[in-house]
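One protein chain is absent from this view; the other protein chains keep their places.
Labels run A, B and C following the written order; every chain starts at residue 1.
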């Protein structure tokens, strides 16, 4: 299956005193890409939360930084989703600036019941997206 | 009444590409100073929320920036609280680096019931601090 | 003169444990709106910095919070710019969600030489926008 593409521009407040985007913003960019992915697939996070009564939580994060973004850069994130088993799934990310790979990474997730906070198996509505 | 003093060091991720602390961090520093103030007075925010069932909300913010902080600066915030009327109160802040005034500002607050989200008069426990 | 309009959606990481957008994000939204304004006027911040050799600095910020944004809200910021004198200028902001005013504020700015860090009069290129 192909990648899903999200586009975004770097805001000034995301830069640091090295003149580049601070590394802690990339997990945020990934979150934006995930949210956009779910929304475009017709299953925005609000629906997951309110209709399915689950929160998607993040249990693992890895990023390899190759190059850096600076203020004003218009980058894209290519996203892909993969199911590990009935509890866990992962998003993969390739963050590119004009076809140069800036960084790549993944996030691993599971779903928890909003009241009990216990892990539940991935709801069918989410599973069907994958 | 005198000022209450909170101390803190600038973290690297709070700087921006101009090499200084990004202006959006000062409202966060003020929040830290408020929290510290309430905690030291024996009324931490958790108590206000859970025992009194109110959230303190921020309704106005003003900051005058005189100079700038940079990475590693150890600054202090002098804080004072003032009651406007039975609904509103204000915190004043003087942020200093080695006796140079970096910025000053205030935040205006009221209390809302956590369920109804309606404004309530300032609880006595909070009022007594002021 | 009319307002200039910038649109944006609330990201999840901008919310706080009260379930609403944390107040320190609004200065960031205002910065985005300013950047977009300058860019649309043909004078992006990079040009101001590199061609005119000045940094625009923020010297004052005020926000009145009326209501709150929550995750996923698609809001707009109406922006207007005004010159105070040969050194200072201000941006005004009305942040709206479906015609409800969420907050309003202004930021006051001046220009400094990038090397000397001294205030300089507003460059003509910037002044002409106003």
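Please note the rule applied: a residue touches a chain if its C-beta (ideal position, glycine included) is under 8 Å from a C-beta of that chain, and two chains touch if they have at least 3 such contacts.
Worth saying up front: this structure is predicted, and the values here are computed from it rather than measured.
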The listed residue (A:63, A:97 or A:125) that touches the chain absent from the view is A:63
Contact set of subunit A toward the excluded chain (per top definition)
18, 23-25, 27-28, 31, 55, 57-65
Touching residues on subunit B - with respect to the absent chain
11-13, 28, 31-32, 35, 44-46, 71-72
Touching residues on subunit C - with respect to the absent chain:
12-13, 15-17, 19-20, 22, 24, 70-71
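One rule holds in what follows: only the chains that are shown with their structure count from here on.
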List the centre-to-centre spacing of subunit A and subunit B in whole Å, with centres computed as mean CA coordinates.
33
Residues of subunit C whose C-beta touches two or more other chains:
28, 31
